[in-house]
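Omission of a single protein chain aside, the complex is shown with its protein chains in their original locations.
As written, the chains take the letters A, B and C, and residue 1 is the first residue of each chain.
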Amino acid sequence: MIRSAILGASGYVGGELLRLLSRHPGIAATRLFGDSKAGQKLGAVHPHIGGAAAALEVERFTPDALDGIDLVFAALPHGESQKWADTILASGARLVDLGADFRLRDPDVYATWYGEAHQAPHLLDQFVYGIPELHCEAIRSARAVAAAGCYPTATILACKPLVDAGLIDPKSLIVDAASGVSGAGRGVKEGTAFNTVDGSFAAYGLLNHRHTAEMEQALGATVLFTPHLAPMTRGILATCYATAVREMAADEPLKVLRAAYANEPFVRVSDDPPATKWVSGSNGAVVTARYDPRTGRVLALGAIDNLGKGAAGQMVQCANLMFGLDEAAGLSAEGVFP
Amino acid sequence: MIRSAILGASGYVGGELLRLLSRHPGIAATRLFGDSKAGQKLGAVHPHIGGAAAALEVERFTPDALDGIDLVFAALPHGESQKWADTILASGARLVDLGADFRLRDPDVYATWYGEAHQAPHLLDQFVYGIPELHCEAIRSARAVAAAGCYPTATILACKPLVDAGLIDPKSLIVDAASGVSGAGRGVKEGTAFNTVDGSFAAYGLLNHRHTAEMEQALGATVLFTPHLAPMTRGILATCYATAVREMAADEPLKVLRAAYANEPFVRVSDDPPATKWVSGSNGAVVTARYDPRTGRVLALGAIDNLGKGAAGQMVQCANLMFGLDEAAGLSAEGVFP
Amino acid sequence: MIRSAILGASGYVGGELLRLLSRHPGIAATRLFGDSKAGQKLGAVHPHIGGAAAALEVERFTPDALDGIDLVFAALPHGESQKWADTILASGARLVDLGADFRLRDPDVYATWYGEAHQAPHLLDQFVYGIPELHCEAIRSARAVAAAGCYPTATILACKPLVDAGLIDPKSLIVDAASGVSGAGRGVKEGTAFNTVDGSFAAYGLLNHRHTAEMEQALGATVLFTPHLAPMTRGILATCYATAVREMAADEPLKVLRAAYANEPFVRVSDDPPATKWVSGSNGAVVTARYDPRTGRVLALGAIDNLGKGAAGQMVQCANLMFGLDEAAGLSAEGVFP
Partner (left out) sequence: MIRSAILGASGYVGGELLRLLSRHPGIAATRLFGDSKAGQKLGAVHPHIGGAAAALEVERFTPDALDGIDLVFAALPHGESQKWADTILASGARLVDLGADFRLRDPDVYATWYGEAHQAPHLLDQFVYGIPELHCEAIRSARAVAAAGCYPTATILACKPLVDAGLIDPKSLIVDAASGVSGAGRGVKEGTAFNTVDGSFAAYGLLNHRHTAEMEQALGATVLFTPHLAPMTRGILATCYATAVREMAADEPLKVLRAAYANEPFVRVSDDPPATKWVSGSNGAVVTARYDPRTGRVLALGAIDNLGKGAAGQMVQCANLMFGLDEAAGLSAEGVFP
């Protein structure tokens, strides 16, 4: 059994990791760190965790806590894993980091979008960008993975094959996406209060959401990205628009997606536009695309669960590859539906 | 008191009209027609209607039923008001029609998008397109108004001043919008069942939603429109993207909107992106816009209640103008919040 | 025009009062007090408020601020209006208080349930308990009204006529009720975060919710009350169980309710169990009841909007009576449906 530690065990991604690992055949959640709730029982922090695990205590992280740990899952606010990555890697443990810290290759781009200098640029080369469908081999041999963000995962899965096939102009990309509220994290604020969100739909982060940079890097694109908050807990749908480089059959983009994901256990290519609920609670993704002859554009859509394929599921999938396990161990592609 | 008849009284728009007219100082809901529920008590059809109105009976429509009626509100499936418009106008009553039948000026465009020939093209000239903020004077003197659709209203309010001011290229317009489920009408189907929609977000009608033609006509634009279904009952948010015709200050589009709506009681211009709930249950609209120097695009957003400003509220607002009443009679701009 | 001041203008009840008064023909919201948001523009505090009102500033309350004020609406946390009631009444203004402070006749009962001594027991006699359907005449002549709480209103409207008619044993009452999340107020906490509540249903306040005392006083009953939080913003349904004092026809309780509310504009008696949405956004209430011969019990149900008939609507209704206005001025009984 691979012994893992979770940094950020008291957040939503931490809770989802705990749920996934509770039935994982090869990876155990051995140590649980979460500074803000250190000393509390896991059952009090995560009401969905029962049984023996509920009696475990959330610990304050200290470097020597990694003794005997094979794998660290980090689900921390951005800026935090930069501080600890050296220590973690020096301990011999491998690292799957969900923060934004090691996703962007160029520390200047990081500084531009995050408004502060990167603290550990010397480590950037050690991280593989974590979307297993695109970087499977690199992840298998990686010591450190920067798991992709939620919006970028939905967008990149829908668009990358179309860019690679030369169907769309990557400089023309518009990404209009909606997320469930869990994507905003567990911090309590009026903007994510039930009364604010229920029965409401709104855009936020106009023109400057930080995931833009990650999409642009992964796709070699210029992206205008507008995130929206939808009145649901989980799920992301990215609706992507790009100028087609030429006329084509309406279903040519769909065929490109089918070819790209023919052997992927977690990505389904659909004729119809997907609903986020199809993959809610799972590590699945659904993508579709089509060409619009009226406007000369390609429309591509990707749906995931932001806490599944957009966070904890993807982290586990990466870890499975890093440790030579079955890529799908502990994961499912079937959403909790209805 | 102006005596009005409602055609389609048993649908959601009919129910909202009844709610609005129940406190309208100048227009009464005198006759209520709805073929599918003819013979039923209003209280059984609309559970929010109590008091004396609940005992009224929904009637089957017959032309002579318009005796003594000053005004007809028609909220029928498309294709239906074409059949009755001649009769209604011949009765002397004025008509506010919410169907798509008389919105498109060109019967060939109607045939292209609706897949059938128009039955009453000779009447098209008598209808004014019903967005009071844009066509106030024409509506005042109109005998017949084709009230704008829900998605077009949100889109046109956000974009029309920007087109008119020459800030954006109307051929580049992308409209990505989300609607509450009441926009799909009262017909019962699996796609709008609670279990299907709750916790889910999905696109539909890719590339060919019929409201595209209405947006294109009103804006003189080419539009790629993607509607989405959001897990909420009411509300539409239209997020619109267009290529800017030149560089400009980030807030220049916002200033154009402020100038356009300075004297409008129902349109608010907001610095921040609006949430649909701000205007839920009301006739209000909120719009905003900004220029993105990174991508050279203008982003414009419009939020309404699809049953309010997108349907029944707009119909009442048009009727108020047609009959020389206070434009805001029976209406409010304040949403039911939270 | 009656000049009113709102204490607690920045909370949800304050926001609903503002919405109602914005179209009230006889009462204006003249001064707006809210200490925690003092100095902010109303439009920033309440996103549903637009127009000229949005530019008004929330003020810090001072006693001399009541100069020229005819009426004070107080929507404050319990314990607060005790401090100000003397001042308010001395100013000559009448007072409609939504807090719990003056609802319980006996200061000892207040101390028992609220855990602190009452600060102004000498004023208790001046307050009329504010459910207009039960105390209409007393409210008309009152200088001060303690508007009933949300759970008690739903419960009392359903049960009081049955107690008065001697059909049920008031010592046997069980009240099982569910509320929308706005009933928990605007304070931000994890228990009312969207992610906590969405898709979830839970009981809270087991055995000791403070509204128990108010129900017991109004009904002369012993009540076991269990409130629940439902994943919706507005609405309360109270499902009430009591032992019947004798065998009776199944519809005898229903007939008693019909007789009691025959002339009430805001209470509807329904054969069928009501849904909260029938009266959402309104001042309406729906009640029903029936006798169960199998178990010898009477079942009674009451549905209201907790912010409407359970708070702001009821406050306005009381004020209308106090000032001799039409009882229904500015109010509607029709819910925002769907």
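Rule of thumb we're sticking to: a contact is a pair of C-beta atoms (placed from the backbone, for glycine too) under 8 Å apart; a residue touches a chain by one contact, two chains touch by 3 or more.
The structure presented is a predicted model; accordingly, all values stated were derived computationally and were not measured.
A.B. asks: Wait, the hidden chain, what does it touch out of the ones we have here?
C.D. replies: If we consider the entire complex, the absent chain touches A, B, C.
A.B. asks: Could you tell me which of A:15, A:99 or A:161 touches the chain that is not displayed?
C.D. replies: Residue touching the absent chain, from the options given: A:15.
A.B. asks: Which of A:81, A:182, A:226 or A:320 sits in contact with the chain that's absent?
C.D. replies: A:182
A.B. asks: Touching the absent chain: which residues on chain C qualify?
C.D. replies: Per the touch rule, chain C residues meeting the hidden chain are 174, 176, 178, 180, 195-196, 198-204, 206-207, 222-224, 226, 228, 230-235, 237, 239, 241, 273-278, 280, 290, 292, 294-295, 297, 299, 301, 303, 338.
A.B. asks: Touching the missing chain, which residues of chain A?
C.D. replies: 12, 15, 18-19, 22-23, 46-51, 54, 182, 198-199, 233-234, 265, 268, 274-275, 277-282, 284, 286, 332-338
A.B. asks: Touching the hidden chain in the full complex, which residues of chain B are there? Just list them.
C.D. replies: Its contact residues with the unshown chain are 12, 181-182, 186, 188-190, 192-199, 231-233.
As a working rule, only the chains that are shown with their structure count from here on.
A.B. asks: Go ahead and name the chain pair joined by the largest number of contacting C-beta pairs.
C.D. replies: The chain pair sharing the largest number of C-beta contacts is A-B.
A.B. asks: Suppose chain centres are the mean of their C-alpha atoms. Which chain sits farthest from chain C?
C.D. replies: A
A.B. asks: Can you check how far apart chain A and chain B are, centre to centre, with Cα atoms defining each centre and the answer in Å?
C.D. replies: So the centre of chain A lies 38 Å away from the centre of chain B.
A.B. asks: Please compute the C-alpha centroid of chain A, do the same for chain C, then give the distance between them in whole Å.
C.D. replies: Each chain's C-alpha centroid was found; their separation is 45 Å.
A.B. asks: With centres defined as the mean C-alpha position, give me the chain B-chain C separation in Å.
C.D. replies: 35
A.B. asks: Two or more other chains touching the same residue: where does that happen in chain C?
C.D. replies: Residues 12, 182, 198-199, 233.
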